[in-house]
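Sharing a structure with you now.
For this view, one protein chain was removed and the others were kept in their places.
Per-chain numbering from 1; labels A and B assigned in written order.
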Amino acid sequence: MLSLENVELAVPSSEVPLLSGITLHLPGSHFGAIVGPSGCGKSTLLKTVAGILPHTGGTIHWRGRNLDEQDLDPYELGYVPQFTCTQPRLTVGENLQYAARLRRTYTARQVQEVVQAVEEETGLSDLHDRRAGVLSGGQLRRLGLAMELTTNPSLLLADEVTSGLDPKSEEEITALLASLAGQPGRLVLLVTHSLRFLDQYDSVTVLTGGRLAYGAHPSGLMSYFNVASPEEIYPALAERAPSDWAEEWISSPAELGFEVEARVEDWVIQTQGVNEEKTSVPGFWSQAFIWFCRRWKLFWRDRTQVILQFALLLIFPVVVTLFAYQGLPAVRNMTMSPDTDVVQQLRETLDFTVQSSRIGTLVSGLAMFQVILLALMGSNNSAREVVGDRGILEKEKLAGLRPGAALVGMTAFLSLLVLVQSAWMTLFVRAVCQFPGDLVGQFLPFALITAAMTSLCLAISSWSSTSEQASLGSLYLVGFQLPLSGAILALPEFLGTVIRPVISAYWAWSGYLQTLRDTRFYDLVRAITETPMAGSQIAIWILALHLGFGLFLAHLGIRRSDWR
Amino acid sequence: MKLGFFLAGLVVITVDLGFAQSPAALPPPADPTTPAATPPPVRKGFLGGDVPSFDPGSEVMTWDGKIWNIQDQRVFRARFEKYLNAEEETGADAKKYREQFKAMLDLLSPAKMSKESFRKAWAILPQASVYEPDAELCNSLDDAIFGVLLAQQEVTKIDDQNRNLAKRKDTLEWNSRFAADSSLLGPVPKNPVAAEQWNREQNLKRDMKMQPLLTELGEVNASIAGNRVKKEALRLQAKLEFQILITQLFLQRRFEHVLLANRFYRALFGDGDNQLRVTDDYAANQSAKNKESFGDLAKLPKTLGQLDALANEAIRDVREGVESFSFLLEKGELKSASERLSEAFAVGEYLPEIRLLPRGKKREVLEFTRKSNQLLSALEVKDYERAAALVRELEASSKDFDSAKPMAAIETARTVSALHLAKARAAATSGDRAGLESELRTATEIWPRNPALAEVSGAIFTQADVQQQALNDFERLYAQKNYRQIYEDKVRFIAASALSPEKQDRLKKVLDQVQLAEAALLRAAELAKRGDAAGAWESVEKGFSDYPDDPKLNQARADFTTQAAEFVRSLRLAQEMERKQQWGSALAWYLKAQQDYPSSEIAQEGISRLGAQILRP
Partner (left out) sequence: MGLVLASVFVLLGVSGVFLFQKDGNPYRTVERLKPADYLENGNSLRGNTYQLEGIIASSLGSNPEKGRLFSLRAAHGEKEWPLPILVPPGFRDVNLQKGQRYRLKVKVNEGGLLEVEEMTKS
């Protein structure tokens, strides 16, 4: 079923290829183990097989199909990473449910059945309603497995799923895997560094330094390596160079017969096809919707997040209103007649300047304050959106989740937040401070700044490796909004022209102030700021661009492969 | 009257012989019968007064405690100077005269007095008269003597007459007695009435008989009396005339002649009666005015003896004075020397001591005296500058010249004159014409030669000319519109136009105008100093519109136009546009001008004006 011919994986950062000259042939209904000392390339090999890492040499055939030409279908593959990617806040059942729904177009009932079956299979029936976050290690591994099993994959790759477990769990998982491998046509590959359960495996592939040292039945293992017990294998491996081992393996007779079995199976499959029901991955929008639903549920399950959001939602507008609790002051105008004496004129101008600086600063400041607070909220919305669930996302992607759909689902969820936040800010502040100006005209820039920040931070999140990185990046993004917006200090003209287009806060602020155009406040703000004001339309346009750009980047970020 | 005439003829001296003024003790009036035994006290007793002293400093000659009239001072001084210049009379003629005089006096001296000596002396008289300086006085004396002799002859004749008359009188008296006794020619009627009538007839007959006798007797008596009176009168007349002559001689200060005349008198009238009757007769009739002029004749000495004594006294005094003079001259005290000499001269001008004084000595004094006289003259004419110069010279030449008094007088006069002049100036500036004139007059009176006077008075006394000139100038300048020049000279124009309200009005207008222009220039200068060229220009421009002909304003305008070029250009263009009725552009330029210079009033006015124009419905 699975044939690896001279697979090589070279990376620019390393002289020595990570994998070199890996030739394997493994049939279905097979439980194979890939063992080797740490850093020998076991997980790498598995990921290469899974398609997570693209091999740079050799070929991989699955069921006679060159995977380079035609990749594995999502449902064919089940990949269980070492550290289980489950949603801790969802129950076991929910996890499985969403996994199933994301990967297969099931009806509700079907989903239930599948979930049930898988739970039984993996022995998680009793934990159906248990939050994944409270499961033990072994249980989690099982859940991980279970999630992969929802698609009933023919190739099940398990990467060190037994590592770090207690011996009992290890035994259980290994037994489970073995039983799973019993299903016809299913190849289960387990990467492990443990050599305890050699008897469970149908085959053992020993890697060392990225080279294949042994790839046959576990029974010939000890004699091949000339050791008394399995524990001595790794030390023996260490005695010789990997290339030596690889050469020795190549030159050793091919007596294990897996190859033949594999080839025969392939031929059969090729001629007869596989009688597996091909189920399709759910549609884009379905996936998006499912993602959204899960996200929604997750949001409400995250009490901290809920509280935080509500707090921000309520406190920020209040803070804004504190500065203009009594509304905006009236504006005293300068005398217009040209014959007031110079001293009087100067005094008036001075008074007006003082007033301008006071009221103008207040109005401009209030506008900017709202913008910044909304930006903060926006960044808070999405800073950890992708990066926090990166593992799950990658797994789901591997399982057939369209990145775009995930993005849409995220976007939908975030949009809700954005709308609520911006609407509440606008309305609350307006109501309390009795700001003049067009309501819609004021709401739009606010909504868009929040949305733009959200989308940009989503992009940052999708490109960050860690949450901290994403948070930091978002923080900087928001942090630079204010000073570079020109609302406080006008940038030098040429610099401003270059920078302002990318500063969302400027556009939101400008767009907001345009609603005050007919009032004296606008004049005062104009008087105190040298930064040119943009029109409403263009502000909206630019903010929309930012929003789009953010989403675009987020899409790219989500699409890229980022397995930990 | 005669005395008065003589006195009037005496140009030199008019003496107020007022004894009463003299603090000196008066000499007891001489007893007419006794000769003047006690000569009057030396210093106090010359006619009852002081010895004449001459004090140039106070311009007075005090004699007898009296003050001499200035009028006479001059003449006196002239005479004195003339004297000082003259040679001493040491010529042969003079000598001869002296000898003749001496001879006469000698011949007539009481010891040698006789008819013979008298006759000899009398013969010399006419000879002495030849000498010119004698001034024919000897001749007069001669005449007087002759007159007396004639009178005496007359008297003799009258005596003869009277003797004859007395004889006749006796005759007549005897006849009349006789007539009176032989009177009854018939019986006396018994009838009372007839008796009365008969008596009456008888008386009448008697009377008729006696009448011619009586008449003649009366006549004869009358004649005799008349003759007696005549005789007396003649005698008196002769005496009087001689006395008059002597007095005259005395008053003329011809003391030697007085002595001589006295001696002749005594020879002629050897009756011991030397009472001066001049005073008696004339004093009684002297009018008050006459007394003023010629002195109270009642105060003249009563006896010739007194007069004689006084004459001797005077001679002695003069001698002493001359001695004193010589002494002082040696000492170099010219003042005192000249004083002494002049005193001596005043008294004894004709005396030989005076006449024989050497010229050299006199000359020394002459200069001093001349200068003193000049000083006096200067003081008289109030030429204080010259007086001061002379005082200095006098001080230099004479040791004892006291300059204090004259200088005091000079300084006082100068100061007071200057004071008055200052007052006059003040009055002039304040326009007090009357005050000016009075002060000026006073100043002039006090010091006519005050150099400062010329300038002030010149200004005033040509006031009329100046005024007219000023008015003319004013009219001319006004016609030329040269107001600035009028302003420059405003002082004199103000003064000149004081009397013409119309001109004053115009002048005021002119001055106001120029004042405004000046104010504008001043303001402009201030503004320019502060760097506000536009403001300065505006200030000047405003002034210029009021008074376009002012050259200063023009100049300033040109200067500031250059300095505030931008602003001025804007205004000019604005005005031009306004003229062309391009309201929009005009208003724009006014606004631009206001931008260039925000305080511009012209720009502001333009803006308001055009605004109203544009917005007019």
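Assume contacts are C-beta pairs under 8 Å (C-beta built on N, C-alpha and C of every residue); 3 or more make two chains touch, one makes a residue touch a chain.
This is a predicted model, so every value here is computed, not measured.
Colleague: Thinking of the complex as a whole, which visible chains are touched by the chain that is not shown?
Modeller: Every shown chain touched by the left-out chain: A, B.
Colleague: Considering the whole complex, which of A:Leu198, A:Met222 or A:Ala527 touches the chain not shown?
Modeller: Checking the options A:Leu198, A:Met222 or A:Ala527, the one contacting the hidden chain is A:Ala527.
Colleague: Return the single residue from A:Met334, A:Val432, A:Leu472 or A:Ala490 that touches the missing chain.
Modeller: Final answer for the missing-chain contact: A:Met334.
Colleague: Extract the touching residues of subunit B with respect to the undisplayed chain.
Modeller: Per the touch rule, subunit B residues meeting the hidden chain are 573, 577, 582-585, 587-589, 591-592, 594-595, 607-608, 610-612, 614-617.
Colleague: Hey, which subunit A residues sit against the chain that's not shown?
Modeller: Given the touch definition above, subunit A has residues 333-338, 352, 356, 497, 500-501, 517-518, 520, 522-523, 526-527, 532, 534-535, 537-538, 541-542, 545-546, 548-549, 552-553, 556, 559 touching the missing chain.
Throughout what follows, only the chains that are shown with their structure count from here on.
Colleague: Compute the distance, rounded to whole Å, between the mean C-alpha positions of subunit A and subunit B.
Modeller: Subunit A and subunit B have C-alpha centres separated by 146 Å.
Colleague: Applying the document's contact rule, which stretches of subunit A touch subunit B when the two form their complex?
Modeller: Subunit A reaches subunit B through residues 338-339, 341-342, 345.
Colleague: Going by the contact rule at the top, pick out the subunit B residues touching subunit A in the complex.
Modeller: Within the complex, subunit B touches subunit A at residues 591, 594, 598-599, 604, 607-608.
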